[in-house]
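Yeah, one chain of the complex is gone here, protein chain that is, but the others are all in their spots.
Up next, subunit A:
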Amino acid sequence: MLSKGLKRKREEEEEKEPLAVDAWWLDPGHAAVAEAPPAVASSSLFDLSVLKLHHSLQQSEPDLRHLVLVVNTLRRIQASMAPAAALPPVPSPPAAPSVADNLLASSDAALSASMASLLEDLSHIEGLSQAPQPLADEGPPGRSIGGAAPSLGALDLLGPATGCLLDDGLEGLFEDIDTSMYDNELWAPASEGLKPVPEDGPGKEEAPELDEAELDYLMDVLVGTQALERPPGPGR
C-alpha cells in the first residue's frame, strides 16, 4: 500500500481527495476545527497508522524517528477513539473493508483482522520492548565507553523476528525449547534458590525455602540423571 502511495502519478492525487475530505477535522479552515480540538479519527487513519507501524517494524533496522512519530500519532488517534476503543472490539471484517478498501486492498492477514487484533498487536509491540535483552551496555553515563560492540536494544530485536512475534506472541519464539527444567521454582534467582536451609525451619515467608525433597531433586539434576529421565515438556 505504501509503495502504491509513493508511485502514484499526479492524476491519482485526485482519487485521494476523498481521503482528505474524509479527514475534515484536519482542515484548519473548517469552522468546526477552529473551535474544537480534533474529533474522532476515522478508522482509516487508524488503519493507515497501524499499517505504517507494521511496515516500519518489518524493516531490518527500523527508523527510530519514523517509528516513534507513528506510534505517537497512533496513540493520539487511539485516544480520540477511546470511548469506542473501550468497547468490545469492532465488528468483524465485513464493516472494515467498506471504510478502508483502497488502503487495505493489499493487506496481509493481520491487517484485515478486526480492530481487536490490531489493538492487541499494538500492545504486543509495546510489550516486546521488555523482551530479554542480551545487553552489554555502554556502562554508566558520563564515563568513557569502550569501543565494544554496540548493545542490542529492544527495538533492534523487533526487527528480524517481528513477523513471527506479532503472530504467535513471545511464547511462540521458544516453542521448540524444552523449558520444563526451568519451570521449577528452584531456578528462581540463584542467590535465593541455593541458600542453605535456615536452622529455624520453614517459619520465614520471604525467601523461597528449600526442603529436603527439593534439595534431592536439585542434586539429581546436577548429577544429570533427572534430566535424562524427564519426559518431554509441554513445549513439544
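One rule holds in what follows: contacts are C-beta pairs under 8 Å (C-beta built on N, C-alpha and C of every residue); 3 or more make two chains touch, one makes a residue touch a chain; residues count from 1.
Quick note on the criterion: contacts and distances are computed from a predicted model.
Hidden from the displayed complex is a chain whose UniProt protein name, among "SAGA-associated factor 11", "Signal peptidase complex subunit 3", "Serine/threonine-protein phosphatase 2A 55 kDa regulatory subunit B" or "Glycine cleavage system H protein", is "Serine/threonine-protein phosphatase 2A 55 kDa regulatory subunit B".
Those residues of subunit A that touch the chain absent from the view are 2, 5-6, 8, 10, 13-14, 16, 19-20, 23, 25-29, 34, 37-38, 41, 45, 48, 52, 60-61, 63-66, 68-69, 71-73, 76-77, 80, 126-127, 129-130, 138, 141-156, 159-160.
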